[in-house]
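Only a part of the assembly is drawn; its chains keep their places, and the rest are absent.
Chain naming follows the written order as A, B and C, and within any one chain the residues start at number 1.
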């Protein structure tokens, strides 16, 4: 259903303190986009790859497949940045089309290349977080950041409901398919419409049932829960600090 | 131009075309790390007033009736699920709804801004659509600008007594188109063209994403109409 | 004590109508339940079982009549409701409508924290209930990766952790496989050992006959018969009215006596094991 979610529960790094992982991912992410340095990007990309596949135990081919998700955007977006249409040819390449040129500059190509490297490295930071940390732990860490409790409570409920509704949606889809509801475009549109409608009705019903169940457990307007926290390990914190320092050094010195 | 470069360029264009046509339906989520730091912060700040307004409106709804809590959460989950289901498309490629128009019509633009940012966070973490640093920009285009336009058009059509189906279609379609325009402008602002500046760059981004986004907007419009009609018959 | 008997639940003339319906879901229901007993509620869909359960912990407020828990009428104030809900817990039929958190640990801790218990006590309670109901092997899995039977175990833990006086289970074995049915039944038997009054809705007359101290037959929002299983099952008119069959064991037992294959002294067995034994 949601592959990343499934993998996060199997990761060998799952039981490392969530705040540590969150801080690591976000700091590294910020350094990547601040520096826009290819060297930093390569280092981050490599280290995260090792952490995710080597330490986390996420299968390599799955990780590679996941990395292709943003490629479409990357390709289209970067093409738009590198390729210009202008009456004046630029210095890297130029094709003439009538009075116009499809053209690009050396600087543009270089900027594009840097952007690709940075963006891919940034994606690996996101993956480090999402493939090794389960969502409820991330929410637990957010709770400590003093985000508004209404927001956290909503996220807690939404995360759970996503799977409940997903299950319903996929059952309905299967039942539609087994009654030939995907035979042509028209039936597919009809099927999807019916799916959306009944999913909405069901979610209204479910929200009522769930509220009753929560009330019968003395719900009094605040969702309080205990999570099982993993302790912060000093060694790991030191490693994170050192690593970020190395990244800064690479950014400024190399 | 040397021959080698030409071949390289051709190969690149084919590569781009392949991706632009095939699965690029989530292309309107700006990917992680794609915006310069300044823009990430700036778009976050732009979103803040809308988010605060939305948050206060949600909090009042929950205060008014606590039962709204699970209802709002279920709505958020509904938007997430509906926007991650494969939708029928003519080309046979795999696309998804944005749920912008449907959400705005069903839940109103204020709720959708907060639900939208939550959905975007989940999409980033669980699906790798969009990202954390680009959350501000994506929230503005998909959870604020798009729904506002959708809602506005929907209300306008209602008050002008436009045919309901047409009104819903227009609202969803324009919501999508507007989201796509805003995203293109966001990208253009960050990456102005060397020849022609922001305007030229915006045209380029609009052009690159048009082949996937325009048909998608039409389909999203149709599906929103079908769902809304279904809900009315209940 | 004023009362001679220890009634944990007393319902007098309780009526309830759902919004927008013309027919009453509960229609002047009367019922008393003794502390520590095992009561099976039987009756077709729409006979009012679930509505009555929701009334018992104040989720629904009867439009008429009154309900007493441990002799005290339910007070429909914030405080009164919290008090009732801490005494009467409901395990809903569909665990997906009850579990609100993806994490099992968070899920179970919700109820007890609402009771205002301090964190370390709450942790201890949660962990002890996880152990007791054998949730440990899957406690780190998300709710959406659990099987139906495992979700049901968590749903029971949700309530058990709050140490209720009365525990209501709405068709706990529906859609479970035999292995999980057995496990859930063991858990339920454990509840009685703790002195908890257990109310269970079930459609399985064989199980109700074997398990319950009392069977309550409901129809159209009323109790049409209440009594010991043997008594209720002897009343064939009431059974038929409630759409139920005679328990298989009882039928065979009666036939055997009719044919003179069993001596007159034998007490009617409650289940197949019992029958096989007296043969």
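Definition applied: a residue touches a chain if its C-beta (ideal position, glycine included) is under 8 Å from a C-beta of that chain, and two chains touch if they have at least 3 such contacts.
Bear in mind that the values here come from a model prediction, so they are computed numbers and not experimental data.
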Written as a formula, what is the chain make-up of the whole complex?
A x1, B x1, C x2
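Following the convention adopted for this analysis, only the chains that are shown with their structure count from here on.
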Any chain that touches chain B and chain A:
none
Once every inter-chain C-beta contact is counted, which two chains account for the most?
A-B
Per-chain C-alpha mean nearest global C-alpha mean belongs to chain A
Between chain A and chain B, what's the gap in Å when you average each chain's C-alpha atoms?
16
Chain-centre distance (mean CA atoms) for chain A and chain C, in whole Å, is 44
Give, as an integer number of Å, the spacing between the C-alpha centres of chain C and chain B.
48
For chain B, give me the residues that contact two or more of the other chains.
70
Overlap residues in chain C, where contacts from two or more other chains coincide
100
Quick check on the complex: what are the chain A residues that touch chain B?
2, 4-5, 26, 29-30, 32-34, 36, 66, 69-77, 79-81, 83-86, 88, 90, 93-95, 103, 105, 107-108, 115, 118-123, 125-127, 129-130, 135, 138, 148, 150-151, 153-155, 157-159, 161-162, 164-166, 169, 173, 182, 185, 188-201, 203-204, 206-208, 210-211, 214, 219, 221
Name, in rising order, each residue of chain C that touches chain A in their complex.
54, 57, 59, 78, 82, 85-86, 89-90, 92, 94, 96-103, 105-107, 109-111, 113-115, 119, 122-123, 126, 140-145, 158-159, 162
So in the complex, which bits of chain A are touching chain C?
1, 5-6, 9, 134-136, 156-157, 159-160, 163-164, 167, 206, 209-210, 212-220, 223-228
